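With one protein chain held back, the other chains of the complex are shown just where they sit.
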Amino acid sequence: MTSTTTSTIAIGPVVVLDKPSATTRARSVLGRIALAVTIVFFLVLLVAPGLLVHVDPIATGDDILAAPSAAHLFGTDQLGRDVFSRTIHGAHPVLLASLLGVLLATVAGVALGIAAGVAPRWLNTVLMRAVDVLLALPVLLIALMLIATAGSGVASIVLAIGIAFTPGFARIVEGSVRRLRSAEFVQAAYVFGSTRLRTSVRHLLPNLVTEVVVLGSSAIGWAVLTATTLSFLGLGVLLPQPDWGSDLAAGATNLSIAWWLSTFPGLAITVTILLANFSGDYLMTLLDPRSKARFRLFTGGRARTGRRVKEPVDSEPEVA
Amino acid sequence: MSLLEITGLRTEIATPEGAIRPVDDVTFSVAAGETVGLVGESGSGKTMTGMSIIRLLPAGGSIVAGSIRFDGVELTELDARGMRALRGNAIAMISQDPMTSLNPTRTIGSQLREAYRIHTGATRRAATERAVDVLGMVGMPKPRERLDDFPHHLSGGMRQRALIAIGLLCEPKLLIADEPTTALDVSIQAQILSLIDDLRSRLSMAVVLITHDMGVIAGHADRVAVMYGGRVVEQADTRTLFAQPRHRYTEALFESMPTLDMDARAELATIPGTPPTLLSTGRGAMCRFAPRCRYAEQDCTTRDPQLVAVGAQQAHACFHPRDAQPIRRPVSSVQPPDTPTIDSEVPLLELRAVHKQFRLRAARLLGPPRLVHAVSGVSLAVHAGETLGIVGESGCGKTTIGRMLVGLERPSAGAVAFAGQDLTEMGSAEFRRRRRDLQMMFQDSSAALDPRMPVSALVAEPLVAQRVGTSSERGAAVAELLTAVGLPGDSARRHAHEFSGGQRQRIAIARALALRPKVIVADEPVSALDVSVQAQILNLMRSLQQQFGLTYVVISHDLSLLKYLADRIGVMYLGRLVELGTSDQVYDAPRHPYTAGLIQSVPLPDPALQRAKSNGGLGGELPSALDPPSGCHFRTRCPLATERCAAEAPTLLESPGHHAVACHHPLTGEHVATTADVLDERRS
Partner (left out) sequence: MTFVLRRLASMVPVLIGITLVAFLLIHLIPGDPAKVILFGSNATPEQIDQLRTQLRLDQPLWRQYLDFLGQLLHGDLGTSYLTQNSVAHELFSRAPSTLVLTASALLVAIAVGVPLGLVAGTRPNSAFDKVARAVSFLGVAVPYFFLALVMVLLFSVNLGWLPAIDDGTVAGLVIPAVSLGWGYAAILTRLVRGRIIDEYRSEYVKSARARGCPEWRVLLRHALRNSSIPAITTIGLQFGNILTGAAITEVIFGRAGLGSFLATSITNKNIPVVQGAVVVIGIGYVLINLVVDVIVGAVDPRTRIAVGAS
């Protein structure tokens, strides 16, 4: 890859954008708050939605298509169900599917990426070609293919997100492993007799963890989008159960008479993705060990690049 | 009336952490047709001074006080449009790094035409003709064909020529050259510098030459302004400055430089501490150098020294200047022992006819992969207790040699032996134990230290990896090592990025020493450091050598450094060892024409020597390692080459009374004797 593209990696669904520029103190406070809010928000919605709402999301009522009011904060739907309760409870399948899906993809992608990164050249070629094939297929298509064969449901969505995101992760991790393997501090470890295994555990993994955490957190937003798209298409939970995607789709038919039906699940998705992305960006700055030192000013010094060019230029050293 | 007159210039840059002032009250002038050198270490403000003249400051930067008069015009009062009309027209600039200073996606021709047409409104055809003319003038071979090349098609030296050509299109009155040759090899550096000299006299333009290298100044500047901490601390004409510097900083700078004529056994004088960073430049009234100055007194920290003229040609800003007398090297109080007796029977470390090839992607689809011969047939013995230097330009294979010596790279053919044992035939467990004796210092200490580990873990790591000692023993060893390399006691808990470059190199040395190795291979150990810090590291390496009985293999592009540090020196060219001898032999009586040319190219911090040199430097450029010339690789650049050189590769041979050389027509010592002559003259 040429130097022009290294700062931006756009692979499959995952777009790792340029590192945020020198963050001011204000932003990092904001980031810390966003991270804390995100974690609490996700935990409560996943584990204990009952803390926020006591109304049964499935219980129908007489008050049909009521506009938002004190009794029904987000109004009611065509069966008189409380939209607020459905929005709170609808988080469960979405968050479960996206978090588990990303976890699955992270584990699989990291395993595949490390395997390819340390493998001999022929095996690397085989593995990365397989990854290329999957990268050629859009995430949603892979997900749809899987659901077409395995059937719909939250478990299928987890699997679909997991498999669809894996190739992108594997590609990035493989690149990092290769870069780290030729890093001078890894070479230095070999010089004082560190074994391959020890070097991997002490140097490769800790430096890789940062990138994996950043990768995973920045993928959560995409996973939420993918999960809600699938349930929007009716491939998620079975219908009486609340789910942001399917509720949004259901509300679309009554859009002109009851705007609140689709709007609240939609806003919920938006806020979730926003929080996930914001926390991801913050994690990125937080986990850079040099973040404090990154503020390096144009030292009026000399160009040192010329001396650091490895010989021979442009080649991948390999024992001929 | 000078062409450029700068008085009381003050430049500030607003940053989120407050304003910094890289240029603080700078005054100097440049007459038409004259070269003024602006010299200083990193953070001295020399680049920002140049940028202030042309007003290309980084975001948030502005000139807050002072005046810049250029050719009768006050530049600080000029608006953006007026400034733009001057840039590239009456004032041209060539910047530090030719590799990145040309737009990689546009052809050389389009960038040349652009510069010309902006200022002259010439037609495309006229601009093309002008571009060809100027490219020819800067010595670009086949200029018309180069127009359609992209920057990556050209070598570093040729890119710098193209950049100079862009600067010269409109025949500027002033050329600002900011470290124009730092990124280039010495032989190319000499070519570019003499090109600038030549163009200056032909076009009668003035040059501001910004550099950290006193050698460059000595050979090419008429007058010099020495900068430190954003100020000009001394200015003088070049001869006066080198003969009798007055400011204590200038003096210390000269003392800390290893030069070819100094006694290699003497310890280098050092300046304690590190150059001030821009952020820490204090605002209070004080001499910026006072914290590092051994002559500093009360007044240095309470008042601002102003430039005081001494004589017609010199001015300094120092309360306690040195007397007007020629500079003399201090003789070290610690006299290192004589060169160790070498047991030449059993070399400690040995390369036996080593080859190393790297494979490159094929040029054509399905074509055969191309091979780069990084090292071809090098045999070399390193003896216990000595320091062996390996010198050569980039791409000569010296780094690969170093990596093979410590087993980071396996030779494609040949063997590496330690104490008579072939490393390549050892089992991996045995080899790993053997590594205790073979350690390495890397080029870039910031890349060689894991950013996630505290210094204590970094230094202890070799011990952990080799399962040496208990954890408390290791802790004690770390403390001892940190003291030995002169790091403060609280360093252990901090991370590598919190240290300066020199301190990081100390950490790297401590780590390399942890296993008590017999050999340390040091790849460009000080090339990234400022001169004053370099001396500290070199002295440290020397004293550790005695203390721990080390054998060094030092790989460097810097001849003066090796002359100072090494007992024996091997010269490499395009993968081959072309000359090998003691450092005195190699420098005083080089036998290979390449070595001789290389010595001629090194800029010496001595105006008399530097100007006495004939144009005996190296012409041409390094051929591609993919397709090296037949026979002797150097023949394409060699003034003595004959048909035999093309047909037959010379082998490295000693002859009676002479050290080893690989040349069909070795020099006898009469061809290039200028430098040695002047040195001899001075010694007698």
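Chains: A and B, in written order; residue numbering restarts at 1 for each.
Following the convention adopted for this analysis, a residue touches a chain if its C-beta (ideal position, glycine included) is under 8 Å from a C-beta of that chain, and two chains touch if they have at least 3 such contacts.
Fair warning: this is a prediction, and the values are worked out from it, not measured in the lab.
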Notebook entry, point to check: If you put the missing chain back into the full complex, which of the shown chains would it touch?
Noted result: A, B
Checklist line | Residue among A:30, A:58, A:107 or A:233 that touches the chain left out of view | finding: A:233
Next item on the list: Would you indicate which residue among A:45, A:114, A:139 or A:172 is in contact with the undisplayed chain?
Entry: A:139
Item checked: Among B:13, B:63, B:163 or B:513, the residue in touch with the chain that has been omitted -> B:163
Next item on the list: Tell me where the left-out chain touches chain A, residue by residue.
Entry: 1-2, 4-5, 7-8, 10-13, 15, 17-18, 21, 128-130, 132-134, 136-141, 144-150, 221, 225, 228-229, 232-233, 248-249, 251-252, 255-256, 259, 262-263, 266, 269-271, 273-274, 277-278, 314
Checklist line | Touching residues (missing chain, whole complex) on chain B | finding: 54, 56, 59, 84-89, 92-97, 100-106, 114-115, 118-119, 150, 152, 163, 166-167, 361, 363-365
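By definition in this document, only the chains that are shown with their structure count from here on.
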Check: Between chain A and chain B, what's the gap in Å when you average each chain's C-alpha atoms?
Finding: 45
Next item on the list: Mind listing the chain B positions that touch chain A in their complex?
Entry: 13, 15-17, 20, 22, 40-48, 58, 96-97, 99-100, 104, 156, 179, 182-184, 211-212, 277-279, 357-360, 371-372, 374, 394-397, 399-400, 406-410, 412, 432-433, 435-436, 438-440, 442-444, 447-452, 461-462, 465-466, 495, 497-498, 511, 514-515, 524, 527-528, 530, 557, 625
Next item on the list: Would you tell me which residues of chain A are touching chain B in their complex?
Entry: 4, 22, 24, 183-185, 187-195, 198, 202-203, 206-207, 289-290, 292-293, 295, 297-320
